[in-house]
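Note that one protein chain is taken out, while the other chains of the complex remain in position.
What follows is chain A.
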């Protein structure tokens, strides 16, 4: 042996054990950001509205804010799942519209048909979700194109069959889901929170949740670890469509009838994605959480509420929303970038 080099003798410094038991990796960090933004929006909005001679958080405006949040929130909660998995769903707006019609037409004003109506909505939603999931996960079509295509398909059906409201929602459902409140909080908003909580729990405590984040984070890593990526993605698309269906039932209760254009006019497809991204999720998947999405939804609804009270021009409102979304995502991107650099610095 030539002068055999020996291993370095230096003892490595042992850093202290990282203690972060409560915060898991998912959703902790960016979610906080969106709630800070929400608080700021409400505070600034309150001041501005007060200067204008109004009051931002009066009973009726809070109620309407929460109603706006409920419709968008139900859709966005489902959207969170597909985005976490690295996919997305552009057909949700049409699923919402379709669901209002199925619900209202099946009920046709009769309380006794609530059960069948909801079951039918669920069945159709599951079917749409299965088609989306099959196209994305099994056939391997880009999610943008696949779900856009399915959405256009539904759009064709809706525009061919309906030019205005149709059917009539059961009165009981209108009274409860549509208008009942606990103080200023609509029952429907509680339903949204329940759905969000269920998704939060699923992400943390079910194999499906763990696998979903893995598939979105790195499909190859997931596959090599024994995750069945296609099943996970298909299930996510089904759950996403179910959430959209639920939003449809809620809107049918709100409006008293089926509305063929409600999903599209509310921009649920793009706004739900915006809410998820505002909540700190990565569009590429693997990072984010439903808590952030709730924050994103409330933020968008609050901005809406402030502008409504100020009677701001609708088009200008869109401009501001656009600015907010871009600014938020740019902020996240910067932070990611910095963290990435730090990590690479540690590498060399």
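Methods note: a residue touches a chain if its C-beta (ideal position, glycine included) is under 8 Å from a C-beta of that chain, and two chains touch if they have at least 3 such contacts; residues count from 1.
Following the convention adopted for this analysis, contacts and distances are computed from a predicted model.
Asks: The complex has one chain missing from view, so what does its UniProt entry call it, picking from "Cytochrome bc1 complex cytochrome c subunit", "Putative Nicotinate dehydrogenase small FeS subunit", "NADH-quinone oxidoreductase subunit D" or "Ribose import ATP-binding protein RbsA 2"?
Replies: Missing chain, per its UniProt entry: "Ribose import ATP-binding protein RbsA 2".
Asks: Looking at the whole complex, which of A:38, A:222 or A:259 touches the chain that is not displayed?
Replies: Considering all chains, including the one not shown, the answer is A:222.
Asks: Touching the absent chain in the whole complex: find that residue among A:67, A:155 or A:211.
Replies: A:211
Asks: From the listed residues A:155, A:237 or A:287, report the one that touches the chain absent from this view.
Replies: A:287
Asks: In terms of residues, what is the contact footprint of the unshown chain on chain A?
Replies: 1-8, 10, 12, 14-21, 24-26, 204-207, 209-211, 213-214, 217-218, 220-222, 224-227, 286-287, 339, 343-348
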